[in-house]
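The other protein chains are all here in position, but one chain of the complex has been omitted.
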Amino acid sequence: MIWQFDLPILTLIVICGAFAILVKDLLGSAIIFGAYSFLMCLLWTEMGAVDVAFTEAAVGAGVSTVLFFAAVHRTSREVRSRKSGRKLYKGLGLLASGILGGILFYASGDFPGWADPASPAATHLSPHFITRTIAETSVPNIVTSVLADYRGFDTMFETAVVFTAGLAVLILLRIGGCRTAGPVWQTAAAIRPAYGDSIIRFVTRQLTPFIQLFALYVVAHGHHSPGGGFQGGVILGASFILLAISYDLNMAMNRINEKAALLLANSGLLLYAGIGLLCLLLGANFLDYSILQRILPGVDGVAARSHAMLGVEIGVAVTVMAIVMLIYNNLVSNGTYEKGL
Amino acid sequence: MIDYLTMILTATGLFFFFATTIGLLRFPDFYSRMHAAGKGDTLSSLLILSGLALYHLHDPSTANLLVAVKILFILVFIFMASPTATHAIIDAGYQSEVKPWTRADDGEEDDDLAV
Amino acid sequence: MEFLLSKYNYWLYTLIMMIGLYGMLAKNNLVKKIISMGIFQTGIIVFYVSIGAKSGGTIPIIEHTQGGTHGIINPANYVNPLPHVLMLTAIVVSVGTLGVALALALRLYTEYNTLHEDEIIERINQGEGLSDD
Partner (left out) sequence: MNGFFIGAGVILCLLMILALYRTVVGPTIIDRMMGATVIGTKTTILLVIIGTIYGRVEMFVDIALAYAMLNFIVTIAASRYFTHHKNITGAGFGVFGRVPKRRAKR
C-alpha cells in the first residue's frame, strides 16, 4: 500500500458517496456513483488488491453505471421528498446509522493497526496459500488459484447466483411483464426514431473487436496477471452493450439473441459443473482437478490443475457475459426488446 | 537521460492537466468547459503515458518492451476514444438545444445556459 | 497520534457505511435506495480488503524474477490474498443483485407510475395496480 495516496482518495470517496445520496437528480446520482466506483477501484489498486480493483473497474464503474442509465431511461429522473413523515424517516435513519457508526467507532479500537504485517488475518491461513500455490497449482496469481481451485465449489455457486439473477430479471420484466396493462411509461414522441451519429458508430465499429480480443486475453491470461473469468466476461458483455448503445438494440440482438444468450449462460455453468463431475467420474472428489491428468495427455497433476482452472474460467466468462447482456437488454427495453438507449 | 525525459514529459502533462482543471472550473458554459476538458485531457494523457512508456525502456529487455507496447495500446485507445466521447457529450448538449454562451450573456440579463 | 494514524481509515470506512445505511433508510426514491445499498456494500468490501493490506507487501501475484517461482517464497512480501477472493465474488454478486433490484424498481414503475415509496404505498392502499396479472 502507498500511504500518500490513501487519505486523498478516501476523502474523495466519502465526498462522492455523500453527494450521490444528496443530489436530487437520479441521473446525476448515477454519474456520481460511477465516479465513486472509479475512485474505489483506485483505492483498491493502491492497497495492492489488483484483482478486486479489476472487477470493480469492470463491474462497478462500467456495467452498473450503464444499468442505472438504462433504468433511469425507462423510468423518471425526478426525486421528490416524502409528503408526510419526512422528519420521522430522517430521524430514524440518522439514529440507525448513528448507532451503527458508534458501535463500529468503538470497536475500531480493538482492530489491528492498518496494514500491520503481524495482524491475525495475515498470520494464520494466508501464508499457506501464498507459499504453496506455485508448488501445488503452478499458477502465479494466488487470487485466481484460490478462487478457481481451493474455493472452486464456492465460485461455482457464485456463478449460479449470477445465473439466477439473470433468470429473475427475465421473469420480472419479460415473462411476467406488463406490456399490455399498466400506464404508458413513455410517450412515443419522446423517442427519436434513429440516431445516426456516424462518428460514434464508426469508432465503435473499429474498437469493438479489440475490446473483445482484450476480454479474451483477460480470461486466458488470468493465471499470470490480474483478471479471469468474471472480469473478462463482464468486458465481453460490455462490448455488446456498446454495440447496442451506439447502434440500436437490434444490432446487438442480431449478434446474440435471447435464446443464444440463455443457451450460453446455461452452457457456461454446465461447463463448470461438468469439469467438477468429470473429476468425480474419474474417482476423485468434486472439483479435484489433479485427477484430470489421466485424460489430459502429457500433463502431470500440477499442470492439470492449472489447465482445469482455465476451463472453469471460460465457463464463468461465458455465463457472466450472457447474463450481463440479458440484464441490460431487458432493463433498457423494459422487457420488450424494441428500443434501446 | 531517459529519467530526465520522463520527468519533463510527466511535468508537462501535469501542467496540462492543471490547465484542464482550471478550464473545467472557470469557463462560462459547458461547450467551452468541454473544449478544455476534451483537449487537455487527451494531450496530457498522451504526454504522461508516453513518458511512462519511455521510463520502462530504461533497460530494454523483452518484458520491458512488452510493457511499453501495452502502455502505447492505452495511449492509442485514449487517442481514439477520448475525442469520440467529447464529441458524444457535445452532441448531447447540442441536441438538447443549449445555446452557446456569448459575451452578451454575461451582462445584466445573466441567463446563460437558458434552455 | 500513533493511534490516530493506524485507525483513521477504519473511521472513514465506517463513515461510508453510515452514509449508505442512512440513504437506505431515509430516502424516498427506490433508485436512490439502490445506490445507497451499493455504497453500503462497497463500505463493507473496502473494510475487508483493507484487512488484507500489508505494509511492505506487493500485489498477490508471485514474481517470476528474483527466483520467486522456484525459490522460497516469503509470505510477508505479499498482500494477504484471501480477503481479495472473498470480496471479488461479493462484487460479482453485487451486479446480479443490482440487476434484480433495478428490474423490481422498473416493474413497480410500470405498475404504479412512480418510483417513490410513499406514493407506491398510497396507491396500494387505494387498491390500484397488480389487479389481474
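For this structure, a couple of remarks:
Think of it as A, B and C in the order they're written, each chain with its own count starting at 1.
We take it that a contact is a pair of C-beta atoms (placed from the backbone, for glycine too) under 8 Å apart; a residue touches a chain by one contact, two chains touch by 3 or more.
Keep in mind the model is a prediction, meaning the values are calculated, not measured.
Although it is not drawn here, the omitted chain touches the following shown chains in the complete assembly: A, B, C. Of A:Gln231, A:Ser290, A:Thr319 or A:Asn334, it is A:Gln231 that touches the chain left out of the display. In the full complex, the hidden chain is touched by chain A at residues 2, 4-5, 8-9, 11-12, 15-16, 19, 22-25, 27-28, 31-32, 34-35, 38-39, 41-42, 45-46, 48, 50, 53-54, 57-58, 61-63, 65-66, 69-70, 72-73, 77-80, 190-192, 195, 200, 204, 207, 211, 214, 218, 221, 225-227, 231, 235, 238, 241-242, 245-246, 341.
For chain B, the residues touching the absent chain in the complete assembly are 3, 6-7, 10-11, 13-14, 17-18, 20-21, 24-25, 28, 30, 33-34, 37, 41, 44-45, 48-49, 52, 55-56, 63, 66-67, 70-71, 73-74, 77-78, 81-82, 84-85, 88-89, 91-93, 95-98, 105-108, 110-115. The chain not displayed touches chain C at residues 58-59, 61, 63.
As a working rule, only the chains that are shown with their structure count from here on.
Farthest chain from chain C, judged by C-alpha centroids: B. Between the Cα centres of chain A and chain C there is a gap of 11 Å.
Computed centre separation for the pair chain B/chain C is 31 angstrom, with centres defined by C-alpha atoms.
Look at where the CA atoms of chain A average out and do the same for chain B: the two points lie 28 Å apart.
Partner chain B is touched in their complex by these residues of chain A: 197, 199-200, 203, 206-207, 210.
Considering their complex, residues 1, 3, 6-7, 10-11, 13-14, 17-18, 20-21, 26, 29-30, 33, 36-37, 40, 43-44, 47-52, 55-56, 59-60, 63-64, 67-68, 70-72, 74-76, 79-85, 89-90, 92-94, 96-98, 100-101, 104-105, 108-109, 111-117, 119, 121-122, 125-127, 129-131, 133-134, 140-143, 146-147, 151, 154-155, 158, 161-162, 164-166, 168-169, 172-173, 176-178, 181-183, 185, 224-226, 230, 234, 320, 323-324, 327, 330-331, 334 of chain A touch chain C. Those residues of chain C lying in contact with chain A across their complex are 6-12, 14-29, 31-32, 35-36, 38-39, 42, 45-46, 49-64, 68-69, 73, 75-76, 78-85, 87-89, 91-100, 102-107, 109-111, 113, 115-118, 129, 131-133.
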